[in-house]
Structures are given as structure tokens and as C-alpha cells.
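Only a part of the assembly is drawn; its chains keep their places, and the rest are absent.
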Amino acid sequence: MCPPVAERQVEGYPAPGTLDDVLGFELLEANGERCRARCAAERRVQQPMGLVHGGTYAALAEAMVSWATVAAVGPGGNFAVGQSNHTTFLRPVTSGHVNGEGTPRHRGRTTWVWDVEFTDDEGRLCAISRVTLAVRPAQAA
Amino acid sequence: MCPPVAERQVEGYPAPGTLDDVLGFELLEANGERCRARCAAERRVQQPMGLVHGGTYAALAEAMVSWATVAAVGPGGNFAVGQSNHTTFLRPVTSGHVNGEGTPRHRGRTTWVWDVEFTDDEGRLCAISRVTLAVRPAQAA
């Protein structure tokens, strides 16, 4: 479940100083068919009790599917912007990594919907996100 | 809408080094009747385009209602843990603050539900979150 250490990240990710960078997110794959990302369960992504913060899952889901959708629709002159993020927390993570894998459920002309599954390093399902993005012509953005 | 600079934060918040600290969250009020928090729209809470990251709203909502619920149910020997966070993005924020105010919609024996509204410094609604927490006896946590 844990991607090998040597795995290359998506080029240009993360933008320095942004949330993804500050929280240590790693983007491993991002295209219109799939996206994968992870982060280490370090203190900077935890809440006070030492559990990975609920916002970490939501933020990681948002980041990875946004990056993937923009990669897919950008060449056609479109842009994508998050519209809704519904994250359900199933099992706490306190160490190792949070590993996310996203699958597109709908790739429409104006809307994309992704499902993201988060697992711990033992492959146990820890959280799931359903994220909707609006797709718009780039000049309108 | 923007809380005055001198407003005091909730004592003990944030826990040093945790996500709330790293992202610069400020918790202004947290009890069973209401919670308020904010963060500056700095680069550390943005995505690459300079907009406040969708995950920022979700994380801030999660943090503030968790803190408020624990404050309310803790004295009765209970604990609260996030179960679901559904955040809807309405309007981008690029500067100033994201100001959140949470209102409990349900305070049950086993479940609490909060609505959080996020406004920019001009008072415009920018995002809304609906967060569900499970309440459990503290010894079970």
C-alpha cells in the first residue's frame, strides 16, 4: 500500500509555500483516469490527540483530484474548481502514511466527480472522500 | 465580520506543531452553543493559484467544531470524534481572512451536527460546512 520510497512525484508539485507543501503532501500520479497521493502521519497533519486531522484527508483529496482534473481538462482550454468535498472518517491513523487513491466517477462537460479512498500502510480503509469539481472554460476563470 | 485584532484566542489552542498551528488557525470561541475561528488567507493555506485551498475550509470547520464539542461533552465524561465533513465552496477568497462561525444543529446523546459558515472580511459567504461528530464515553476512546 505504501508507495516505494523511490517513487517519483508529479512534476511541479507542490507549489512552494502552499498548503500542500506545508503539510508535506506527495502527489504520485494525477491524470484523468486516476490519481494517487500520500502524506506522512506527522505532527503537522495531526490534531492534538495525535490522530491524523480530519482536515488532512479532506485537503489531500481536494488537492489530488484538483490537480488530476486540471491535468485532464486543461489541454482542452478548460479549468476546474472545487465545488463540494464530502469526507467520511472511518478509522484513525496515528503513524505511517495516509495513502490516497482517486477514481473519477463522472467526467462531464461541466462537472467532474471523484471518489478517493484513504488507507493506512496496512491497507486498511481509513477515510473516503467524494469530491465534485466544476469545469469551466479557462478564459472565464 | 473580521474579529478585532485584540480578540483573545481560546486557551490552549492550538496545540504546538499540529495542523491548526502550522496553518495559522485562530480559535476565538468554542462552546456548546457556538464556535468561531479564522485564519489569514496566507500562502500556507492556499492552493497554487492563490485561492484559499478547499481543504483549509474543511480543516478549519473540523477543528473548530471538534474543539467546541469536546468542550461541551467532556465534563460529562464523553469524547467526540469526527465522522463526516461536507464542505461546499461558494466563492473564492484570495486575501484578508477566512472567518468561520459554527452553530450546532443537533446535540444528541451519540451524535452532534454542526453547520459552519465561512465569510470573507467583507462578510460575503464563501463556504459552508456540515460536520457530524460521534460522541462516545471517554473511557471507550
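As written, the chain order gives the labels A and B, with residue 1 at the start of each chain.
FYI, contacts are C-beta pairs under 8 Å (C-beta built on N, C-alpha and C of every residue); 3 or more make two chains touch, one makes a residue touch a chain.
Since this is a predicted model, take the numbers as computed values, not measurements.
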| item | value |
| --- | --- |
| With 2 copies placed, total copies in this complex | 4 |
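The criterion applied here is as follows: only the chains that are shown with their structure count from here on.
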| item | value |
| --- | --- |
| Approximate Å spacing (C-alpha centroids) for the pair subunit A, subunit B | 20 |
| Complex contact set, residues of subunit B against subunit A | 14-15, 17-20, 22-23, 43-48, 53-56, 58-63, 66, 81-89, 92 |
